[in-house]
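Note that one protein chain is taken out, while the other chains of the complex remain in position.
Labels run A, B and C following the written order; every chain starts at residue 1.
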Amino acid sequence: MSVEMLISSLYVFALAAFLGYQIISRVPPLLHTPLMAATNAISGISLVGSLVTAGAQHSTFSTILGVIAVISATINVVGGFMITERMLKMFQDKLPEKNDSKEKEKRS
Amino acid sequence: MSVEMLISSLYVFALAAFLGYQIISRVPPLLHTPLMAATNAISGISLVGSLVTAGAQHSTFSTILGVIAVISATINVVGGFMITERMLKMFQDKLPEKNDSKEKEKRS
Amino acid sequence: MESKYLIEIAYVIASILFIFGLKGLSHPKSARNGMNLAAMGMLVAVVGTLLHHEIVSYTWIIVGLLVGSLIGSVMALKVSMNSLPQRQALSLAFGALAATLVGIAEYSRGDQLGAFKMTALGFEVLFGSLTIAGSVIAYAKLQELLRGTPITFKGQNIFNIALFAVTIGIFIYLIFAPENTILFYVMVGLAFLFGLLMVLPIGAADMPVVMSLMNSYAGLASAATGFALNNNVLIIAGTLDGFSGFILSILMCKAMNRSMTNVLFGAFGGASEEQQAIEGVQREVGVEDVAVQLAYARQVVIVPGYGLATAQAQHTVRELAEALEHRGVIVKYAIHPVAGRMPGHMNVLLAEANVPYSSLYELEQINSEMAATDVSVVIGANDVVNPDARDNPKSPIAGMPIIEVDKSKQVIVLKRGKGKGFSGIENPLFFKPNTGMLYGDAKASLAKLVQAVQQA
Partner (left out) sequence: MESKYLIEIAYVIASILFIFGLKGLSHPKSARNGMNLAAMGMLVAVVGTLLHHEIVSYTWIIVGLLVGSLIGSVMALKVSMNSLPQRQALSLAFGALAATLVGIAEYSRGDQLGAFKMTALGFEVLFGSLTIAGSVIAYAKLQELLRGTPITFKGQNIFNIALFAVTIGIFIYLIFAPENTILFYVMVGLAFLFGLLMVLPIGAADMPVVMSLMNSYAGLASAATGFALNNNVLIIAGTLDGFSGFILSILMCKAMNRSMTNVLFGAFGGASEEQQAIEGVQREVGVEDVAVQLAYARQVVIVPGYGLATAQAQHTVRELAEALEHRGVIVKYAIHPVAGRMPGHMNVLLAEANVPYSSLYELEQINSEMAATDVSVVIGANDVVNPDARDNPKSPIAGMPIIEVDKSKQVIVLKRGKGKGFSGIENPLFFKPNTGMLYGDAKASLAKLVQAVQQA
């Protein structure tokens, strides 16, 4: 791990932190529950670590841990995205008309 | 220039692009002129390149170019920040009372 | 070498898609598309990872992916919207389990663990194991397998602090002596214990705050792993996650006017003994009277709370609103930011019942309309409409912003009996002369009301 890479990780972290703040603070309260589910699903990105552990065959011990990790991370990812989709679909179903009328209200 | 570094530059660029879009699109029209002056000043960061050129003494030619570059970049940076400050001071001078009253209006 | 760059590029794409995905959540219109992008990002990341040169066998990976997808999708399709908080707790537990196991496996390989990598790894398993324990307790409390009120014992806080200090001490020792395997597992165990003991004394309704915090730490831990492995997508996803949890927990605390310390260590909810009873009586009203009041009102505001979720009454409440609207009554829903057991919980429930979100109003919006409201209908909400929060500076919930139903002309409260809200305190609203109590399960009462309104 070179110092160069560490510094460039620092840049990525700093930028991601700003961006995270900006993006998340713009999510309306209406969508806070889907937000929780969605970030949980995205946090399943640690799945990538478990994939390598499960496939690398370092030792039986680590393979077993890896497979359990793959299962739980996949539950998290698949379940998370699906339930978010279920929720958002409910919000979107009643979108077209209602939203227009609200915008109209604002303009008039 | 290793591929690793290129990829991490790519991350930095992608994040900065998102962030740039988010931040700039939130600047109110009121402050568009200061914004133009400010980004101009910040773009003077290329000053760092000219500093090295001016101080490295590779050749007289490059030193001369470097010094002219330092001068123009400094004009840009110092002038840019100072004029932005001049403008923003004008906006801020009449802040306290007026802003409160506006916020009160909103709440009531 | 080639495959390495492909992986890197897959990760860049995944990061960008994640960001687009979360950006989409700034509006219900763009949210679904956004989430599709994020899911695609995850797919790209997974496919990219499969090219990793260390992977020699795909059998177990495929088994794991299939089993996980199966369980995950069944859970996602079966879970009722009313038990979303529980699901969230479980999902947090699964995520933490995965992170902890990977951390342990990584540690057990044992090759050249530098101080830096050991630090990141340590964070990962510490937070991971703490979070597993914490979120299982959270699940149990929300699902009412455990008592929802704080479970405390004497000297708890001091014991917890000591436990915490010991765990951290071991962690610091391990950074310098990573080869001490036994201590490593002791640390994992202590962190687990700490997770249990930390969450037990917290009340059920405060679980979302705890869960958000744990989520946020989990995100930061995975960012730390990203630093150690030089993996930018981990840094980005972890940081986004960390901020999301952090911002949400802050928002919740603000909406309750309580400090984070009070939430985590205050053993809040249900335990205040030295409370004076309120003098006066609760006026009980009948379904017919309420129906007539509602039917002839100009504007009705509905305030849903936790009771709506437990009674699963969201569909019935929409029917009532429709029956009223049919008669020309203006119906608005007032959503308190911490009504229910999860931020945004009420919004999702009402969306499920096809309530258009343009009729959902936030706290400030609706409070300015309260004086012009003929009847407020409080359905299974309690603390979020407790006027003591505004009027009585000594109340445990003093300063919490409330929906000021007491300013409307008439208030109807639907609840099962004389139960208290999460905070465990009396609600003077129920004793006001213009408040009528309609006792019974929210769903049953609402169904009766719908019939009565249709006949009025």
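The rule we apply is simple: a contact is a pair of C-beta atoms (placed from the backbone, for glycine too) under 8 Å apart; a residue touches a chain by one contact, two chains touch by 3 or more.
All of these numbers come straight from a predicted model, not from anything done at the bench.
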Touch partners, limited to displayed chains, of the chain removed from view: A, B
Footprint left on subunit A by the chain that the document does not show: 3-4, 7-8, 10-11, 14-15, 18
Interface residues of subunit B (partner: the chain not displayed): 1, 5-6, 9, 12-13, 16-17, 19-21, 23-59, 61-63, 65-95, 98-99, 101-102
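Assume only the chains that are shown with their structure count from here on.
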Chain centre separation (subunit B, subunit C; CA means) in Å: 40
Whole-Å gap separating subunit A and subunit B, where each centre is the average of the chain's CA atoms: 32
For subunit C, residues contacting two or more additional chains: 19, 23, 232, 236
In subunit B, residues with contacts to at least two other chains: 4, 8, 11, 15, 18
